[in-house]
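Omission of a single protein chain aside, the complex is shown with its protein chains in their original locations.
Going by the order they are written in, the chains are A, B and C; count residues from 1 in each one.
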Amino acid sequence: MEQKRNYYITEKPLDPSPLIQQVIRPEAGAVNTFIGTVRELTEGKRTLSLTYEAYKSMAEKKLEQIGREIEAENKDSRVAIAHRIGKLDISDIAVVIAVSSPHRDASYKGSRYAIERIKEIVPIWKKEHWEDGSEWIGDQLEQTAYNEKGPEEGTS
Amino acid sequence: MEQKRNYYITEKPLDPSPLIQQVIRPEAGAVNTFIGTVRELTEGKRTLSLTYEAYKSMAEKKLEQIGREIEAENKDSRVAIAHRIGKLDISDIAVVIAVSSPHRDASYKGSRYAIERIKEIVPIWKKEHWEDGSEWIGDQLEQTAYNEKGPEEGTS
Amino acid sequence: MITIYFFAGMKEAAGTPQMTWEIEETTVKNIREKVKETYPQLHQAEFAMTAVNEEFAGNDETVRTGDTVAFIPPVSGG
Partner (left out) sequence: MITIYFFAGMKEAAGTPQMTWEIEETTVKNIREKVKETYPQLHQAEFAMTAVNEEFAGNDETVRTGDTVAFIPPVSGG
């Protein structure tokens, strides 16, 4: 059952609740959850739908690595992350991150770290579909794309 | 149905999902959720349970005020907040905050603002029950309690 | 008549969640005095924050018959 794992890629609709439940525990008083959904407008352009593709086995390892990094930084944090792939419609949930910790500071910090890190190291790609075409986002032809890319302005 | 409102005080167990659903919308790509749960240990002392009491009508107004403050700061944010009252056991959810916005920065900022503000202006009180007694937290007898209190180290 | 609410530790110390005062018009400051006269054990009435009709209000605020006044000890929700 993939819902029992803390780090997974799935083609099914994502429900934040089981991920939240997996990190709630007696020692924790705070759970921060970040949910990325499919936004209709990006820089004024209307998105019809998205397709996410993943190098699934590596992506799950990298999600787990991110969780370990957060737990190494704050040993009392617990992390669960799931990312959906396949075709997503507007407002569908693409990613859910849940980080619990005894105090709220660490939960916010860990959750924020996770979403930034996902956008750096997890092999998942997004294709945007518009009325006039579609494009893989981030898949630039110029080598400089790696160095010059600013904060991702994708789904979240 | 209190689950259809964006700001409410309830005696029933809190489920984050309906609050998250209430702020998801096509314009938003990010939802940050903060969940405060009952922590077993606070400064080494074992809590058995908590009792929350609220000045319910005013508390709901103040939760809504906090939401309006966040939406005034970032007009594209949407906010939902619920707080549970009555007797809560370890790991029970005491508060759920959900803030959606087009980009993730504003969702984190709004969610953080909400929990800090709740601890300042919302008339809700917590009584901790330990093996050797119980006490209303924050309900100090000294006037200085208002001025000198640092960051609340309550459930979250 | 003005209705005065107590919560949390103040409610327990007063032994009641509320009291009433038959008066046409007064101030928050006078209500603090009235509460201290009625419940001498309620030390918090001296300094706890107050709300009139569910909005925070200071000592000089006028309170009229029909209004509700609540004592708000330091909050601890969240």
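A few remarks follow.
One rule holds for everything that comes next: a residue touches a chain if its C-beta (ideal position, glycine included) is under 8 Å from a C-beta of that chain, and two chains touch if they have at least 3 such contacts.
Keep in mind it's a predicted model, so treat the numbers as computed, not measured.
Looking at the complete complex, one finds that the omitted chain is in touch with A.
By the touch rule set out above, chain A reaches the unshown chain at residues 36, 52-55, 57-59, 61, 83, 94-95, 115, 118-127, 136-141, 143, 145-146, 149, 152, 154-156.
In this text, only the chains that are shown with their structure count from here on.
With centres set at the average Cα position, the gap from chain A to chain C is 49 Å.
Annotation for chain B: residues touching 2 or more other chains are 36, 115, 154-156.
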